[in-house]
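As you look at this complex, bear in mind that one protein chain is not there, while each of the others sits in place.
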Amino acid sequence: MLKDITLGQFFPGNSIIHKMDPRLKLVITVLYITALFMCHGPVPYIILGGILILAVALSKVGFRQVTRGLKPILILLVITTLFNVFYTNGGQVIFSWKFITITDYGVYNAFYMVLRIALLIIATFTLLTYTTSPIMLTDALESVLSPLKKIKVPVHELAMMMTIALRFIPTLLEETDKIMSAQKSRGADFESGGLIRRAKALIPILIPLFISAFRRAEELATAMECRCYNGGEGRTKLRVMKFAMRDYVILFVSLAVLALAIYSDYTCTFGVILP
Amino acid sequence: MDNIIEVLNLTHTYGADTPFEHTAIEDMSFEIKQGEILGLIGHTGSGKSTLIQHLNGLLKPDSGMVKFCGRDIWDDKQFTREVRFSVGLVFQYPEYQLFEETVERDIAFGPTNMKLSEDEIRERVLYAARSVGLDDSILLKSPFELSGGQKRRVALAGVIAMKPKVLILDEPTAGLDPEGREEILNYIKNYNKETGATIVFVTHSMEDIARVVDRIVVLEKSKILMTGTPKEVFSRTEDLIRAGLTIPVAAEIAGKLAKKGIPVSPAIYTIEQLADAISTLYAGGGKNA
Partner (left out) sequence: MILKTENLEYSYTEGKPTLKGLNIEIPEGQYVAILGHNGSGKSTLLKHFNAILLPTGGKVYVSGMDTSNEELLFEIRTRCGMVFQNPDNQIVATITEEDVAFGPENLGVPNPELRARVDEALKTVGMYEFRSHAPHMLSGGQKQRIAIAGIIAMRPSCIALDEPTAMLDPIGRRDVLDTIAKLNREENITVLLITHHMEEALFADRVIVMDEGTVALDGTPCEIFAQVEKMESLGLTVPNTVKLMHTLQSRGLPADLNAVTTDKAADFIARILEDKIG
């Protein structure tokens, strides 16, 4: 069922990671990802991996949930591996058969690319979606991007759109499920036939879904109007984001660790030089 | 009477092996008899929706079996597809599933999927539209121009056009005004009378359907709480209330009278029955009823 999708799910909790200022989480995640792409050798990755394991442990979401989050991108990881293994030139040949050549360099590249993607996904999950409610994430984005308001970027409106989209994703997924069941009950067949037939078979789902989405949008707009919504001007917020002492400490520690990782990358590359 | 549908030890679990695991139906067995009007009653989350989706093969049992006319509906692919058409399922708020440009084409969706001839489809569309009181002039209109009550009837016609032997309706009167509720119930009763089709009403409110049904199956927390005639079921008002269900006003008043020591039958569930009982008591000086 569509409802079973856990990607991007929020697990409420009370851990130190949950309590971090969402803006801080956002900034650290971006810095972490930057560091991931700057580093190559084993030492920086041990540092980067280590701090992530610590973060996952602190978040109390559970390692099972974290690895579960990797499942949907497994196919991406496999493709990345194959691509790197077969299409990287240079380095020492360790296997060769007909037109297939595998070099140590390719294996090395594949290994780091997969590690990089996996760490990237885990970091965004633990630090962001698993431990931050979507609304806080949106607030954080709005706040971090707010300087852009000066150059007329509609930051508040974008954040509001994101909130509403997040709010209605489960509702619309449930609705899609229902409409599919109803049309199947009238003999609709979504599983057989060629591409064109299958695309055509989606019409009885898409049209009711669009109509319903528009109806919901209209009703929601009325309801928001009734509750005096008038854009971001003069709005207050229930949840005021405040940088606590703890957040400064976390920021300092994180910056230190990331700097260490990047520094170690320059000093010890274990003899392999990358382009 | 023969059993048209048999449910045998049916179990269904959602999201197995995830933190969201939930058993919607647990070891459930009952039968639906040919030609009867059955009320399937239960509170939200009692497993009603999951159950009915097993009856026309939308969901596959995790264990147990659903039999249609004595044969497992998952016996072979062809049969499963036949059952899909023989057991018509009308979901809650079915008007939200309309999609065609005209009412006629929307009603024809089911029969077209059955691969019937043009003439047969046309004939069935007219039949279905008339059986829910839709005027022929409406057939060429867009379903989206119609009123809420009319849309509901178009959606109902879309299932009736498949001429199902069993018609299952999930809260068919939800959100309608009193007149609209009464009309829908009458069209469905007529379909039962005219074609001899079996009807299953799925609902959490008994007031509307108490007078219509022959038999009731009450669900509570993924299991069957009780089965019986309306008389049998409504005489157990306390169990029903405990299961989060409302009972017909007549049954409620009868229960209150019984508590006051007035000898009214606990099996009363319609206003007429209650008025009869009171009249008899009144005429007979309160001795027997």
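Points to keep in mind about this one:
Should a chain be cited, it is by its letter among A and B, assigned in written order, with residues numbered from 1 in that chain.
Simple rule for what comes next: a residue touches a chain if its C-beta (ideal position, glycine included) is under 8 Å from a C-beta of that chain, and two chains touch if they have at least 3 such contacts.
Given the structure is predicted, the values throughout are model-derived calculations rather than measurements.
Shown as candidates are A:46, A:78 or A:223; the residue that touches the absent chain is A:223.
Interface note for the absent chain: among B:62, B:82, B:207 or B:239, the touching residue is B:207. Touching the omitted chain from chain B are residues 43-44, 147-149, 174-180, 204-205, 207, 244-246, 248-250, 252-253, 256-257, 260, 262, 271-272, 274-275, 278-279, 281-282, 285-286.
Even with one chain removed from view, chain A keeps its contact list with that chain: residues 10, 12, 133-135, 163-164, 166-167, 170-171, 174, 215-216, 219-220, 222-230, 234-240.
As a working rule, only the chains that are shown with their structure count from here on.
Annotation: 44 Å between the Cα-based centres of chain A and chain B.
In the complex of the two chains, the chain A residues touching chain B come out as 1, 4, 6, 175, 178-179, 181-189, 203-204, 207-208, 211-212. Per the touch definition, chain B reaches chain A in the complex via residues 14-15, 18, 20, 53, 56, 58, 81, 84-85, 88-89, 91, 94, 96-99, 109-110, 113-114, 144, 158-159, 162.
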